[in-house]
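Missing here: one protein chain of the complex. Every other protein chain is in place.
Let's turn to chain A:
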Amino acid sequence: SKLSQNFLELLDNDENYYDITIEVGEDPYVRIFRAHTNILCYRSPYLRRILASNNRSSNTNDLVHIRLPNISPEIFQIILRYIYGGILSLNEQDTSDILKILAAADELCLQELIDYLQGYL
């Protein structure tokens, strides 16, 4: 539907409202993603906790910055798109990538995604 498409557009194109940057990957494969805390909050309990504890510590209007060094940028890209759009196409991915997604989903406590991936495998 339009909804998920719009959300993906928001993820890809937004220059104004993003309020979090996520640094993903280990040197030298680092990539920074821009995202929206309120969306992340409601999609992943893990991210909600992180953001909550970040809020607790720094009560400023600054951009929130978090790091996820043990996830590769490509994988996180897929996950982020899942978080926003609720969709992911697994046909293009090979199995090892899917396993990596699964591991990341596990870390991020995306239960829905975990179940889906396990079913798919």
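Just so we're on the same page, a residue touches a chain if its C-beta (ideal position, glycine included) is under 8 Å from a C-beta of that chain, and two chains touch if they have at least 3 such contacts; residues count from 1.
Keep this in mind: contacts and distances are computed from a predicted model.
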Choices "Cullin CUL3", "Proteasome subunit beta", "Ubiquitin carboxyl-terminal hydrolase" or "Large ribosomal subunit protein mL44" - which one is the UniProt name of the chain not shown: "Cullin CUL3"
Among A:Phe33, A:Tyr46 or A:Tyr116, the residue in touch with the chain that has been omitted: A:Tyr46
Residue numbers in chain A that touch the chain omitted from display: 45-46, 49-50, 52-54, 56-58, 66-70, 94-96, 99, 106-107, 109
